[in-house]
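Shown below is the structure under consideration.
Just one protein chain is left out here, and the rest sit where they should.
For chain A:
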């Protein structure tokens, strides 16, 4: 039996063993998958697996088992590979069947017989994965702390050493090394290293990576959705059931890391590609994208993956398990959080209340074109020309796992690519800011918007934001057609006056009476006016104890996942209430308002851990809404009276 370390350090060995034992019976694949699933079942064991998120690629051993918490940014075309192939030992003429699964390269230290009847061609799918966009620093930290498999640089690793030293080192029979020798010395391909598994050692990666870092090698656009992101991008090879995965899913992948430099040989060895007429199928750009150097974009052969409901490290993967215990003190946590946010929002408790509702909102269903459960919030009255919005964003970032702040400056609007676009030359989906994982918070800072002209890109970007807010969908640009991708992004707009956003979209009229398409608009009424905002906010943040902060984090992520229902009885009451309200003044409440009320009531119930609507909560929701609309009306009057 392989030891614990074997299945992490040498998963391919295990795959090969199982393959050899199975005598070509087709069920060996399921056996392999079951083996690894079994191993990973144990939470403890799973944490031994080093994570690509925390450990730089060059510290990881090639062909070892790693995990990667990632976001599917693009899907490439399926590829056919040698599933089973036969090698012939030239000396003994003995034939050996080998599996090509979970590998990028076929080892043919011996001759490969491509024409054998036993050869099987199989299909696999490639996903281009990047780290989850907008993941908060605390999430990254927390994940990496919980993972004891922090690979220490292996003892043999010495960054200062020259490459040439590899060749002198007897232990280092790495693949690139092998190849280099063959290229250098004409002594032939036959023996040198004999047979057996190639030992897993460091690859060349460190040198090329440092090159990239120092800007020596040509910059490779790793296509992150958000500007300024860092982290490894990865080509994940999927062997089973790839149709279950979707673009923008977040996954945790366990797979075999492959950083064989043969993969990047094309980009370096220009001559050979010229000789090969078939290589003209791909343009240079396309090759750069689809076969980037393995040291920059490692390949990961998926053995096991699960879709993540959330990326909150404080919650177990299946959130429902944790809920029962936590729900008991939900109310107290909510109180604390409300107090905290009230402070942050300069003493405005109503705004804090709505902010909580916003933070736990999620699109839980769609009825034809209508997304249900979205709760876009517009906080107006943010002080202009101050760093308040930035501070506010920092606070939010502290609380939720992934978020992004988009300063809506004219420059950004006119120049940023918000909507992902297909680049047919390189044959990939160029990512845009709006390509975000479900439940990511998008913080739109409208205070940065100044007067000026939007060009056509700007208009398109604003339209895209409007679509996102109204329908929770993003129309990806495929040049010849658009494709609609439903999304689930919490949009929070901070603005000085009422947000222009939903109105500026060309398909919506600027009529004064049309109902706000933003689900909710709260005018901030600061009760306090601290002289130094920055200092004020940081004091609040510092005074928060870490354990309480973690409670907040759990609270916000957990409540999203709860189910919710309305009983018949309450339905009736709500209906009566609506009829009653309409009776008094039909203008006062419209169907839109009822929509919003229902969402507020839902979120309000959830925020205290109730999964059904009660009469009290309904009244409370109504009360909140009245407070809010009154405030908006008031503001209108004030503005109207202004000269």
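One rule holds in what follows: contacts are C-beta pairs under 8 Å (C-beta built on N, C-alpha and C of every residue); 3 or more make two chains touch, one makes a residue touch a chain; residues count from 1.
Keep in mind that, in the parts below, contacts and distances are computed from a predicted model.
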Omitted chain (choose from "DNA replication licensing factor MCM4", "Phosphatidylinositol glycan anchor biosynthesis class U protein", "Growth hormone receptor" or "Transmembrane p24 trafficking protein 3") - UniProt protein name: "DNA replication licensing factor MCM4"
Residue, one of A:20, A:349 or A:566, that touches the chain absent here: A:566
Omitted-chain contact residue, chosen from A:27, A:44 or A:77: A:77
Selected residue (touches chain absent from view) among A:553, A:602 or A:631: A:602
Per the touch definition above, residue among A:123, A:141 or A:633 touching the missing chain: A:123
Sites on chain A contacted by the missing partner chain, in the whole complex: 74-75, 77-82, 85, 100, 103-109, 112, 114-115, 117, 121-123, 175, 178-179, 182-183, 189, 243, 246-248, 260, 262-263, 265, 272, 276-278, 280-281, 365-370, 372, 422, 424-425, 427, 429, 471, 478-481, 483, 485-486, 506-507, 509, 511-515, 564-566, 571, 574-579, 582-583, 586, 590-592, 594-595, 598-599, 602
